[in-house]
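Heads up, this is only part of the complex; the chains shown haven't been moved.
The chains carry the letters A, B and C, assigned in the order they are written, with residues numbered from 1 in each.
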């Protein structure tokens, strides 16, 4: 199968890192097509960033559809534009936060989330509520590490992250940890080895769920809320959506 | 005071209608500046439309800030981009759905919502939950009237809308009705006269709340979640956000 | 318009203070009629006090109705007898707690409440639930300042109150503060200046909402749960309700 793995920000290094993680997790028969919008912010750390990136991201969904991919993955922990993407896609669209929550709940009584900026906590809480995992989550912790500092992770950044993970385990009672940023995906194995609990990276989780749906022949229901949007006129920089 | 009243779609007739309603509700000392994005969809009836309109809408918030308005109103019942707008605005930003829920709850034990397309029901339900009014709402009903059919309302469209309002009152137990589209704002008085219950139009409600905050000197807290976004690089069609 | 501003306890100084705050917040066209029951407790700090004050308060609603006021405000943070008042009033009745929650939610992601006695915490929690604002509140903090000590506020009382406000901001994550007692209304400006966050006094908030409803022509729906009570016989000290 072919998966359109979308980094919704415009940071090339992040796109490459995410693609590496996805490829390591994918079956050999799965082709990972790493993609990113040409427009929008270089990282997503506020509601403002997310709104801009969401609009840009939909162009990449459209490209993937034209390329006849079998699934799309939105590789940003806020699962931006997920509903909109499902409306314009004919194949499944999976967000990495939702994917991570699902797998984490299978291997732990309570999981914790360790994410980047304090500013993104409401987004994580919204997603826990949206997907219904709030009662299975021991808490969301912010490291206040900037997303772009995750592109090339320094020792002190790793130490801060690990320290917050330990608080999640020992203070909050987490039994597994969800990494709350696609940019942390390359730390999964190291943290799992050092902390000795399941560490769930949403990028890998989403790849496995996309493969699962594909193998079972399951696609988004297109006759209800995720049906194609009504045709209408778009103006200005969004005129390309008229076609 | 000066209010930036934003119609987030690109339909000129709708913008004018909303402005008329707002001006009728405003104090004589309040100036209503009707605005709309130059980019984006002509109406908002899906998650896809909303994502595109949200990005476009933020430009209009920015213009309003440059014009030194005292408040912004987002005049679409989905309250699109509300959090993002609060982040980039220095003055209060009010969504018409939230505003309508607040005033409705002051004059009725349970209020109903009558909106446009079935497709928009999840958005209304999300907002009821976000603002905490789910238990005070007797239900949301869709008329499946297209938003643009509200620009110039025909008799049969009015009859359909009124019929759905009556179901909300007599089947669901609503005691007041919230009109679930800015494009319905000119029907408020007619419906109130014919149905004899409080009819709440979010546009008017938002104007009164904006005036209330202004008179009390209350502005969005800018030191927490609604603080200004971190400066970062934006690419392509969003490069104007670099400044 | 004319507002019946009711202090439900029998403390004259408190009634005057509340009236001053209300008048400062009101439009010049709004007349504030300060009123209080001649019966009942001098302050409300327990469920017992509230039950007695509630029965007494309804007499003041009735007087206001006879005086043909345009709205009633119940100026005690427990919003006592709100439903009963709405049943016997023809015009809107607004409680100051509900009013404060509404405006606070417009200017902050999470607001905190700072109130008087620990004994009143369950009442605040009940109101947050009733109005649906629990998830938007970062917590309710009691100062254990007696209500009557707020009549003439000493320096040390102010310091205690401010210290609790700071805990709400820095420990609980509040981004705006609701003052949980009508007797604190004269401290709004001082606290706002010193703490640099929105401070919401329910008395002022209720005045603005009463004006808003009046200007929009919105009144309590009288055909449902808030309809007039059935006529029936009242005995003893409540015989005046037979008329």
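Keep this in mind: a contact is a pair of C-beta atoms (placed from the backbone, for glycine too) under 8 Å apart; a residue touches a chain by one contact, two chains touch by 3 or more.
All figures in this text were calculated on a predicted structure; none of them were measured in a lab.
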Oligomeric state of the whole complex, in copies, if 3 are shown: 6
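Here, only the chains that are shown with their structure count from here on.
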Chain-level touch network, classified as line, ring, star, complete or other: line
Cα-centroid distance, chain B relative to chain C, in whole angstrom: 28
Centroid distance [mean C-alpha coordinates] between chain B and chain A, Å: 30
Whole-Å separation of chain centres (CA-atom averages), chain A against chain C: 45
Interface hub residues of chain B, defined as touching at least two other chains: 225
Sites on chain C touched by chain B in the complex: 25, 27, 92, 94, 98, 102-103, 105-110, 131-136, 173, 175-176, 192, 196-198, 200, 204-205, 208-209, 211-213, 215-221, 223-226
Residue ranges of chain B in contact with chain A within the complex: 10, 37-43, 45-52, 54-56, 58, 81, 83-84, 86-88, 119, 122, 146, 225, 227, 229-230, 232-238, 241
